[in-house]
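Missing here: one protein chain of the complex. Every other protein chain is in place.
Chain nomenclature is as follows: A, B and C, assigned in order of appearance, with residue numbering initiated at 1 for each chain independently.
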Amino acid sequence: MKKIINDPNNVVNDMINGMIAAYPHDLRQIPNTAVIVRSDAPVVNKVALISGGGSGHEPAHAGYIGRGMLDAAVTGEVFTSPTPDQIFEAIKAVNSGNGVFLIIKNYTGDVLNFEMAAELAEAEDIKVEKVIVNDDVAVEDSSYTIGRRGIAGTVFVHKIAGAKAEKGASLEEVKSVAEKVVKNVRSMGMALSPCTVPAAGKPSFKLAEDEMEIGIGIHGEAGIERKSITSADKIAGELTDRILGDININEEDEVAVMINGLGSTPEMELYIINNKVNEILTEKGIRIYKTYVGEFMTALEMTGCSVSILKLDDELKQLLDAPSEAVAFRS
Amino acid sequence: MKKIINDPNNVVNDMINGMIAAYPHDLRQIPNTAVIVRSDAPVVNKVALISGGGSGHEPAHAGYIGRGMLDAAVTGEVFTSPTPDQIFEAIKAVNSGNGVFLIIKNYTGDVLNFEMAAELAEAEDIKVEKVIVNDDVAVEDSSYTIGRRGIAGTVFVHKIAGAKAEKGASLEEVKSVAEKVVKNVRSMGMALSPCTVPAAGKPSFKLAEDEMEIGIGIHGEAGIERKSITSADKIAGELTDRILGDININEEDEVAVMINGLGSTPEMELYIINNKVNEILTEKGIRIYKTYVGEFMTALEMTGCSVSILKLDDELKQLLDAPSEAVAFRS
Amino acid sequence: MEIKVEDAIKWFEKINEKIKLNKEYLTSLDQVIGDSDHGINMARGFEEVVNKLSAKEYGTVSEVLKDAAMTLMSKVGGASGPLFGTAFLRFSTAVKVKESVDFETFTLGLESALEGVKHRGKSTAGEKTMIDVWSPVVDFFKRENDFQPDELLYESRTAMENTKEIMATKGRASYFKENSIGHIDPGAASSYYIFEALAEVLQEGEK
Partner (left out) sequence: MEIKVEDAIKWFEKINEKIKLNKEYLTSLDQVIGDSDHGINMARGFEEVVNKLSAKEYGTVSEVLKDAAMTLMSKVGGASGPLFGTAFLRFSTAVKVKESVDFETFTLGLESALEGVKHRGKSTAGEKTMIDVWSPVVDFFKRENDFQPDELLYESRTAMENTKEIMATKGRASYFKENSIGHIDPGAASSYYIFEALAEVLQEGEK
């Protein structure tokens, strides 16, 4: 394991300290917690947005804190959902009386911990609503299992629900637009090489020198298929086709596209993927309103990428364009 | 070699296409060249800024194109300086009569090619000035050799000279503030693992499983020392001490700090480095005006980071704070 | 035999030892059909439980279980944190009546814990989770009239190993579908250590 760290059991703490040190005017840590909030939290007359999850997905989630996006992020241990008490601390810290909105990615751990936190909050009469993001089309959508995972599409939920809240919308309105995003966003990823949880010290899976895994999750959970590495164009084609096979996007429809690097993929390669995704969509007459290329939802140093497509309407376009002062997402 | 690419000999072209596809409103490619310009170039009544160099350093250099930063970037093959004719195309495309300013990193290839392009431009009566960035303290500053390399500190030159030009400064004023940045910025990097030039197909160097290299260049050129991996705190200490040993920064002085990932280093680890850098500077009474953490000047998928410190005065602070609409550097 | 406060504390100390010893093993199980953190999560949690329990005086087994539950809930995280937390919280509530706990009450406690996990996790036996250890153990307790440490050991180990054969439909392992078959479920393995620790406490109590 080659990492630039101190104690592997202390990486989250060191990271939080380093983040606060970097952005003392933007971010604040709630003392003795793993909760980072907007420095001006609680913001009066605004629904507060909280996201979070395991660490290792940076810039998610704390990088999305800021005017126009999140009010707080709860950071768990690496790839481990934060605990209800920590989430509850975040809820208390950002609540200004207009209600608190939780953005949860659909993993058993995240759902359980956030739900328990919501129960704690409700017991203290704090209005809490939530959305569960499940954009990963690599997983079959089954009512029997936990269902689809939440991956990079979550960033669109942060952005759009955040913009809605910033405009003074009610908790119900924020929830409703967040649900609209969830309904209209799909993602799928792939990896060329694994990552190593610092405290585990060993890679989370193995891929042969000529192998890739299509449909992998952001913690290294299994994908759809392992096969020989193909060209960027074929990879882009496969991810895009799978997404378009799952959501009804027609000619003249407008979309936002996100090409997300999982950690070790050079930006150059993300643009190469985008080149093909753009071509495929354009050929189908789908209109690309906005494209995001970069690292938005990573998996430590995993090599690979994901493609997310969000179908837009006028409201979503307007909210996507709204200003954001989040550290990792300025617009 | 595990890469998400098509033809290894066509990566730069595919990348440029993917970038233009991503930001059609911001960027424009000069047809049949490897030159990317602001979509509204040439901007009237403004000194135009051009940077460039080998590809593989993304988001450098095209990511820094935009109002408040660069007017054009010339992209060479991977790790290979672009050629004079391409640079000359960029000069012609952005020149609005107020002169063109070239930001060159101090590598033989870059210097030679940009200088030859400047000669071509002067032959056509285009006013051209340049600055050569040499912030890497890992290399001895010798008048006998080419001298120090230009690395991540170059981004500060883009930002500050770009802001100056945007304010309507003359070519000489832009040059003078760029030189001030160069005089006041120092950087040093380290790596844990190498990168592979796509067309070469093999890693550019080797490091043992427990080894790191201190002072390495952004193309994998040799550093100062290879040794066993130490803690993030020690690495941060070594890089910072070396920088502070080379520039006179005293108590109460203000600085900007950049913690730059070389490609594969998780953002988490960059924040862990920042935590210590911040502590060291703060202990010395040095005031940190602004911190940048992320990938600004990469080396494909190299694992490692660099620390840059820029000593500020009122002018530099103001220009650093000025708005920028560059794709990869919004402020 | 009755479970007294000291026995309950010793139970958690033994769980902690076992989890610590098998931290890498548990993580390696999670490496195969999860995200490589189960051993780390559990070790962090039970270490804190033991710290917590050693710093306080307890009057009832229920209080011990409650503090353990709350600590797990706030220190483990992931899926297993709320699940084990819920398990011991329900256990605590079910045995609230008495200072020390006889076999019958203990059995009710275990049953209650299992119900808690099922409810919290929206899951049931046969989905390749910790439930596939807890559920046969509860059945076993319900079949007996008194603590049977040796058989408990056997039952829980067998249950854990049987999770190999199951295809996961809950938790992160469910993404691995057929490929989850052939591998022990991490949460089942840590549940086994919980019952192995219990068996040892019971064995020592018998002497």
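As a convention for this text, a residue touches a chain if its C-beta (ideal position, glycine included) is under 8 Å from a C-beta of that chain, and two chains touch if they have at least 3 such contacts.
Keep in mind it's a predicted model, so treat the numbers as computed, not measured.
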Margin query: Using the touch definition from the header, name the shown chains in contact with the chain that isn't displayed.
Written below: B
Checklist line | Selected residue (touches chain absent from view) among B:G68, B:P82 or B:G153 | finding: B:P82
Checklist line | Which of B:K183, B:K202, B:K227 or B:R287 contacts the chain that the document leaves out | finding: B:K202
Checklist line | subunit B residues touching the omitted chain (full complex) | finding: 54, 76-86, 107-109, 112-113, 116, 139, 144-146, 149, 197, 199-200, 202, 204-205, 217, 219-222
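Note that in this section only the chains that are shown with their structure count from here on.
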Check: Going by CA means, which chain is nearest the middle of everything shown?
Finding: A
Checklist line | Euclidean distance of C-alpha centroids - subunit A vs subunit C, Å | finding: 32
Check: How many Å are there between the centre of subunit B and the centre of subunit C, using C-alpha atoms for each centre?
Finding: 54
Margin query: With centres defined as the mean C-alpha position, give me the subunit A-subunit B separation in Å.
Written below: 29
Checklist line | Touching two or more other chains - residues of subunit A | finding: none
Notebook entry, point to check: Where in subunit C do residues touch two or more other chains at once?
Noted result: none
